[in-house]
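Only a single protein chain was left out; the remaining protein chains are all shown in position.
Our next item is chain A:
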Amino acid sequence: MIIDWFTVVAQVINFLILVWLLKHFLYKPILQAIATREQRIAAELAEANSTKLAAQQQRDEFAQKNEAFDQARTEMMNKAMDEAKVERQRFIDTARMETATLRSQWQEALRNEHQNLNAEITHRTQDEVFAIARKVLGDLAGETLEARMVALFVQRLQQLDEEERAPLLSAFKATSSVALVRTAYPLSAEQHTVIEAAVNAIFGLTQRLQFEVVPTIVSGIELSANGQKLAWSITEYLGALEKSVGELLHEQLKTVPVANEKSNDEH
């Protein structure tokens, strides 16, 4: 077993050539490929990490926005509910006010209608009563009645107290106009004289009286001068009656709406 030194040298050269070739064709490209891939993997990992971070950030942002949105929605909902409550209350108040207005208007209208109806009834009743009274008194009117009326008128003149007499007196004195005596039926000359004598005696006047026939005065006599008037007639009584009936009806009308309102409230 000997060593062939030529072969040794050749093998050394061969080995060195192989080292160079493998270095060039194997180790360098393979190590470079590994390094490149590792770099790429590292870059991809870094990118994935940054993407993950970004995703995390976006998720946090989204969660934050979601929370803010929920909060805003709740606030808006609460606000809307409050506004709806206020608006509802306002509508209810408005409706109440309108109802109250309508009710008062309706009550007013009802009251007016009632009053009108009552007034109509009253007037008609009055008219009928007066018409009947006039008819009856007209039918009954005669010499005796006329004489009796004159007598009553004179009696009344005489019974005037100072308070009643003073304005009449001043009226008679102040005016230059003629004192007027109005009757429903024409009086006789004698009756004229009696009345003139009584007036002159009571008021101390010398002037003459003017007599006038007015059919609307139902069985009565009126003495008037310068706006002052002294009268006795059935019309006066009827006027007093009319006044008292009117007052009575007015009192009743006042009480009717209260009763109506009570009945409405109960409903």
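Here is the rule we use: contacts are C-beta pairs under 8 Å (C-beta built on N, C-alpha and C of every residue); 3 or more make two chains touch, one makes a residue touch a chain; residues count from 1.
Here is the rule we go by: contacts and distances are computed from a predicted model.
The chain that is not shown carries the UniProt protein name "ATP synthase subunit a", picked from "ATP synthase subunit a", "Putative alpha-E superfamily protein", "Polysulfide reductase NrfD" or "Branched-chain amino acid ABC transporter substrate-binding protein".
Residues of chain A in contact with the chain left out of this view: 1-12, 14-23, 25-27, 29-34, 36-37, 40.
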